[in-house]
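A protein chain is absent from this complex, but the other protein chains hold their places.
The letters A, B and C name the chains in turn, as written, and every chain counts its residues from 1.
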Amino acid sequence: MEPQTSQTITVTVNGETYEREVEARRLLIHFIRDDLDLTGSHVGCDTGNCGACSVIYNGQLVKSCMLLAVQADGARIETVEGLAPEDGKLHALQQSFSDHHALQCGYCTPGMLMSAKALLDANPSASEEEIRKGLQGNICRCTGYWNIIDAVKAVAR
Amino acid sequence: MLLREVEYVRPSSLDEALRLLAADDGARPLAGGQTLLNVMKARAAAPDVLVDLNAIEELKGIDLAPNGTLTIGAMTTYTELLEAAETKARPILGEVAATIADVQVRNRGTIGGNVCSNDPTNHLPPLMVALGAEMVIAGADAERTVKAEDFFLGVYLTAAGPGEVLTKIRIPAGRSDGFAAVTIGADGTCIVNAAASLNGEARVAIGCVAAVPVLIRPGGRDADAVRDAVRGADLDPPSDVHASGEYRRHLAEVVAARAIEQASARS
Amino acid sequence: MRLEGEKTFDAPRDTVWRVLNSPEAMAKTMPGVESFDIQDEQHWTANVKIPLGLGGLKVKIRMEKTDEREPEFATLNARGEGVGAIMNMSTAFELSENGPGSTSMKWTADVSIAGPVGSMGQRVLQPIVNQQVGNVLASLEQQVEAAK
Partner (left out) sequence: MTETLSPAQPLVVEEGEEQRGFAGTNVPRKEDKRLVQGQGVYFDDVKRHGMGYAHFVRSPYAHANITSIDVSKAEALEGVYGTLIGEEVAALTDPFFQLATPPGAHIKDYALAVGKVRHVGEPVAIVVAATRELARDAADLVEVDYEPLGAVTDARRALDPETPVLHEEAGSNLSWEGVYEWGDVEGAFAEADHVVKISELHFDRFNSTPLECDGAVVEYNRGTGQWTIHTNNQFPGFAAIMMGPAMRTGLDKLRFVTQDIGGGFGNKITSHPQLVACCLLARKLHRPINWTEWRTEFHLTMSHGNERWFLDTEVAVKADGTLLGFRTKALDDAGAFLRYEPLGGVIWAQVTPGCYRWRNVRLDFTQVVTNKAPCSPNRGYSRMQHLWFTERMIDIVAHELGLDPVEVRKKNYVKAEEMPYTTPNGCVYDSGDYARMLDVALELIGYEGLAERRADAESRGKLFGFGIGSTLDSGTNNFGQSRLINPELQFSGNNEVATVKLDIFGEIVVTLGTTPQGQSHETTAAIVVADILGVTPDDVNVRAGHDTYWNSHAGFSGTYASQFAVTGLGAVKGAAEKLAGEIKKLGSVILGCPESELELADGFVRMKANAEAALPLMACGAIINANNAGLPEDLDVTLNARYVYRPPFELPDVERKYGNLTLTYAAQVHAALVEVDPETGVYEIVQYAAIDDCGKRIHPQIVEGQVMGATAHALGAATHETFTYDAEGNLLTPNFYDYHVPHAMDMPPLKTGYIESPSPFTALGTKGMGEGGGAGIHAVCAALQDALAPRGRPVVYDSCNPYHRVWELLQDPEASRRRVEVISK
């Protein structure tokens, strides 16, 4: 294997497999948004701080702006688009976010939901303290987080 | 967000990685990428080739020897560090790892990447120095071991030079450790931090005050002795928007004393 | 960002002065110099790659001597341009004789960096600049030693 400036990768996103040629320098978030046209995940900063691009990558929560798309060759990725179990039915977290008014502009919401999901997948009975820590990597500028924390708490057992 | 053109390769063995790194003096190892990719987004660094270490099994894993020495693969993530049973032998490791950045970064960021990037605000460089860790570096021809206090050479600069890879970190047995920091917001970026260890001699390493962690060996273990020793180190910390040099110098004393206090409470 | 310091050389003032005023000698003190070009007594240009561990930063540095009072005082402006980053530095050197064969040099440097490197934050930059200045001074000593 020799270094290359672009390569063809195979990625499974929300259960669907995509094969695309991609430049080595392209960040995973741009691959997801621009190449796969899955625009639910967002970009809110350029320094890896905001978490709006958070996705679940091989079972782990990551910021997709701090991974190269080529690194994801062979990976399994979950994004907000895959969260609802079926058309017309929301995931418990999605419903709870709405019930608790845990979103306003909705821009941070996809990343926030993925962080909440990753947290509860690993720790279904997360405490308030654990929820706060679990969401620390996601910036929200609308809600002040209180309603988000309440929304996740309501889903935690 | 937009990197300069770069070549990428993901070797599956250390030998292969070393070969690729040696083949191009613009090649750099890519560990967790949680610092490097951000610096590349700003185009403040632009390696020609990224040699991704993520597929190299021999760089992962944590081993606890019968004598209590921990050997931690450089590609061990913070999350693995704080969750692994072995690291409970040196509890400070998990405790500090748990306060680095956020879940997402802890899932990707690695102990090797943290020490090799040696951003002055990083947690692990002072911790490694205080714990008396040893850094194992592999080069094209040989492997060598460097003490943590000799490993850090500058910002983004360590003894693991071009063509080399930090492969593992060895940490001796011990429990009497402490870590204290003043951060921007809860668990935010460190303004000043300090790690202390009282296993044998008293060692305090202070971060964020110079290009490399500043190791101090205070004469005593009480707060005054530690503060005296920090004062004696004639620190000349940087000023920035979060702290003047003078404030950092003051905080260095405070966090050093607090880290020692925590360590003492565990001895 | 203002840096200042004082350094003592075990060499006569004339020697130190000569080194400070020799573009060739000065070039050898700079970190990661890849090429060097002298336009005239007052102007020279260097292409350097500042060795950041994550990958070097290529900068073209233009130097201009703006003032001198032989053999005790000189000021120098340096302007570095890399990709999107601009560094400006104005330095002043003052040499005084400490006695035979010993010279002390008081120096100041005002450094400003603009562009993406500047935006990395001073907590990162200041130690880098400090360290590079330290390297320059150390190699200056070697150059003075070599010139004796």
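Keep this in mind: a contact is a pair of C-beta atoms (placed from the backbone, for glycine too) under 8 Å apart; a residue touches a chain by one contact, two chains touch by 3 or more.
For clarity, every value in this text was computed on a predicted model and none was experimentally measured.
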Inset, instruction - Give me the visible chains that the unshown chain touches, in label order. - result: A, B, C
Inset, instruction - Looking beyond the chains shown, say which of B:A17, B:L37 or B:A243 touches the absent one. - result: B:A243
Legend entry - Residue numbers in chain A that touch the chain omitted from display: 23, 25-26, 30, 33-34, 37-47, 49-50, 52, 79-81, 83-84, 90, 94-95, 97-99, 101, 103-110, 113, 128, 131-133, 135-150
Inset, instruction - Spell out, residue by residue, where the missing chain touches chain B. - result: 1-5, 42-43, 102, 182, 184-189, 191, 240-244, 247, 250-251, 254
Legend entry - Those residues of chain C which, in the complete complex, touch the missing chain: 83-86, 88, 112-116, 118-119, 121-122
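By our rule, only the chains that are shown with their structure count from here on.
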Inset, instruction - Pick the chain whose C-alpha centre of mass, unweighted, sits closest to the average of all protein C-alpha coordinates shown. - result: B
Inset, instruction - Let me have the rounded angstrom distance from the C-alpha centre of chain B over to the C-alpha centre of chain C, please. - result: 31
Inset, instruction - Go ahead and note the Å separation of the Cα centroids belonging to chain A and chain B. - result: 28
Inset, instruction - Quick one: report the Å distance separating chain A from chain C, using the average Cα coordinate of each chain. - result: 48
Legend entry - Multi-chain contact residues (two or more partners), chain B: 42
Legend entry - Contacts with two or more other chains, residues of chain A listed in rising order: none
Inset, instruction - Please give the residue numbers of chain A that touch chain B in the complex, ascending. - result: 1-5, 7, 23-27, 29-30, 43, 46-48, 51, 54, 60-63, 65-68, 70-71, 73, 115, 118-119, 133-134, 136-138
Legend entry - List of chain B residues in touch with chain C within their complex: 26, 28, 35-36, 39-40, 42-47, 116-121, 153-158, 208, 210-211, 236, 238-242
Inset, instruction - Flag every residue of chain C that touches chain B in the complex, lowest number first. - result: 51-57, 83-85, 116-117, 119-128, 130-131
